[in-house]
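Removed from the display is one protein chain of the complex; every other protein chain stays in position.
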Amino acid sequence: MIALELRGIVKKFPHTTALDKVDFDLRYGEVHALLGENGAGKTTLVNVISGVYSIDEGEIYLDGKRVLISSPRDAQKMGIVSVSQHPILVESLTVLENLALALERNPRDRKFRNEIRKVIERFGMRVDLSKKVWQLSASEKARVEILKALLRDGKIYIFDEPTSLVGLKDRDMILRIMRQLKESGKAVLFITHKVDEVFEIADRVTVLRKGKKIFTKKVSEVSKRELLEAMFGRYFEDSERKCSDNTLRSQEREIVLIVEKLYVKDDSNRLKVRDLSFNVREGEIVGIIGPADSGQRELLEAIARVRNIESGKIIMFGKDITRLRSSDVRKLGVAYIPDDRLSIGSALSLTVRENLIMRDLDIFTTKLGFYKYDDKHLRNILTLVGLRDDIVDVPCADLSGGMIQRVILARELLNREIKLIIASYPTQGLDHETTKLIHDMFISLRDKGCSIVFTSEDIDEVLKLSDRIMVMVDGKVIYEANKQDVDVSELREMLA
Amino acid sequence: MRLLIIINGILERATVYLLATEGSLIVQRAGLLNLGIEGFFAIAALVAYAVAVYTGNLVLAFIAAAASALAFNMIFTVLTVHLRLNHIVSGLAVSMLGLGLSYTFGVSLVGIPLPQNISMPMINVFGLELDPVIILSIVIAVGLWYLLYRTKLGYQIRIVGENPHVADRLGVPIDKVRYIATAIEGALVGLGAAYYSLVVIPEWSTGVTLGKGWLAIALAMFSLWHPIYAIGGSYLIACSDSLARVLPLLGVPVSPYLLYALPYVLTIVALSVVSYVEVKKKRLGIPTALAKVYSREERARKYT
Partner (left out) sequence: MSPIRIVVKRREKLPRRLKILYTIIAILVSFLIAAPIVAALGIDPILFYKYLIVGSFAPYSFPLTIMNLIPVSLCCISAIISFRAGLWNIGQDGQYIIGAIFLLWIASIIPNVPPPLSYLLVIILGGLAGGAWCLICGVLRAYTEANEAVTTLMMLYVASSILNYLCYGPWRSSVGFPETFPLPQNYQLPNIGPVTSALIALAVLTFLAWLMIERTRLGLEMSILAEGTRVIDYVGLRYRRLICIVMFLSGFYAGIAGALYLSYAAKFLEPGFIAYYGFSGIIAAWLCELRVEYSILSSLLLAALYSSSYTMQATLNIPSYMTDALEGLLLICILLVHFFTRYRIEIRLINARSKGDRK
């Protein structure tokens, strides 16, 4: 029986169409996988179903009746329960208070607490109800998010990339929970970009690409290759392209960056980087990998001088930059690509033009402070990163995440001569094309002698790009090796 | 005897501040910075006075004041909650409209005294003659504490002010919660304003309410948006307020005109000190989304 049906759904954002006439249906008693690469429109579709976005065209039917889902509250009342990739929790409250708030219950109600305990036992989870949410680790938060969903008596359960931020044990638990829900007759929508997980759990699969639906098929009747081709289209072919090797020459090159006994704290005053030291040589790509939130972000922020350093030293091109600010470091030829494109990397309400010049005001203004930039240059660098040049007057807020990352790339890499790139999760959440652009730009700059330090959560990306690999756990480097010496299986074990 | 009069003056003024502060506190907890408070304070003060003059019924005057402030405050709520407009400018607009209307229509009441038979029934507490509104204001403060920290609505109000995005996704009816908060604000500020024009002053003249409403906003801030701390804050400001009237009486050679600035200066200092301490602590659980417009589908909005 069909639980939810979408017909001709269109969702537009200024300058982009996120969903283009998408049809989709979800049945009771099935796990339906929604597959697509980043930026394909999966999350937009989830947001439409869960009432976060209102649609521009199309119809939604719930149990055969036409409905209008106008808020998340609406969706919840209709029995649509979603598990978000980034847990929706209030940091300052305890787990119990969060659950009470979501379910509109009283946290002091003993009956309510018993209900929670029952669900915890039934699904075999480990959750401490009395802890405040900000004290929890990423996978603990994910567990609370799932617990919150299970406490609701829903008809339709949406899991938005639930396995992306958790460890192996939790992954198995999540897949088991989905199976249990399906067996009790619920409709389960499973959003993922990992093809293997589709075969592991789903009954049917729908593939989205660039906001369009490619097909819906039974999982038993589809091959892995078919799915990959549907996801990536013509780009699938060159995704296996090999990168040039650089490992032979880096040993003799000069050291450009020295990090010495660095200690860095995060925004909540917790020590995130402890006694960390490493060097980077000219023309070398260093990839840093490790479990999420192990201090990688704070480390790169400290090097880029957007975060205070507790103690330790950073020397760049022979100059002590420990006390400098990011604009000083920029003048030395340093590009910094932050992980948060929207709230750090770009000034959203300013135009693309203003975003392009804002990090290089020393070049683009005279001594008295008047502008002296050349619009031709700005338009030129936009075309170099594959954007139309007529977007210079558009506010950044109107662009998609991928386009914003391209604007950041143009600004950081093409405005001036770059000798060192610091990139924090540069390809996270991006589509295949933009990812490829970033990789190509990195490699061509590296070949010109530029050094690169970057972090990633994708082990294949790190292996593909890096000349040297560092594993960071709990604020410390626990493993460091040149690319040719890396034992891949050992590395995977370390990260599991 | 003179001391008693001074204490009574402080109590009465503190009650006005406390009621207005509790009102402002609850909307700020819900993430709204309502500068319109000055406007509906003036409206309510006028309505209370007019109703008292024409009907001679004190209770009716208080009720009418609360109701009119509540209704007037809805302009602000519609502008900011539904139309997603800038809180500060919307508040100023409501203030200007309220001040303008109350002064315009108040002209005919200038110089008309309250009917003789109107007076507050007194309650004897430990030998002190107190009027019930003073006690009521303390009860309301405690009641609001209970509301904020012990009830479902209280949790919802706090979360809406702290992180509306999360609140929305959790299914908290943001608009409804904000409407309730502004309604409570309107009613409480209305009571305070009525008490001000009927008991504290008691007369109507143009400009009597100047700055009282805006002072309440600052008071709520430096009381850390806590209903119980707000009692202390209100009494502190009331003391400094009455200093302006007491010192010249005692023969201290200070210009009363300069002393009128004292509550404002004290408020600025207190607000700065408290904010500074808060910055150091980086505390959670305060309305961090204060004055930020929430729009579900949008990323960034700067000016409006």
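Letters A and B name the chains as they come in the text, with residue numbers starting at 1 for each one.
By definition in this document, a residue touches a chain if its C-beta (ideal position, glycine included) is under 8 Å from a C-beta of that chain, and two chains touch if they have at least 3 such contacts.
Because the structure is a prediction, the values reported are computed rather than measured.
Remark: the omitted chain is touched by one listed residue; of B:79, B:140, B:157 or B:236 this is B:79. Annotation: of B:95, B:223 or B:240, B:95 touches the absent chain (contact as defined above).
The omitted chain makes contact with just one of the residues A:350, A:443 or A:473: A:350.
Even with one chain removed from view, chain B keeps its contact list with that chain: residues 33, 35, 39, 75, 79, 82-86, 88-90, 92-101, 103-105, 107, 206, 210-211, 214-215, 217-218, 221, 255, 257-258, 260-261, 264-265, 267-268, 271-273, 275-276, 278-279, 291, 297-298, 300, 302-304.
Mapped onto chain A, contacts with the missing chain fall at residues 5, 14, 54, 56, 59, 61, 64-68, 70, 305-307, 325-330, 336, 338, 340, 343-350, 354, 357-359, 361, 365, 368-371.
Definition applied: only the chains that are shown with their structure count from here on.
Chain centres here are Cα means. That of chain A falls 45 Å from that of chain B. The residues of chain B lying in touch with chain A in their complex are 152, 155-156, 159, 162-163, 166-173, 282, 284-285, 296-302.
Within the complex, the chain A residues that touch chain B are 52-54, 71-73, 76, 84, 88-93, 97-98, 100-102, 104-106, 134, 267-269, 342, 348-349, 397.
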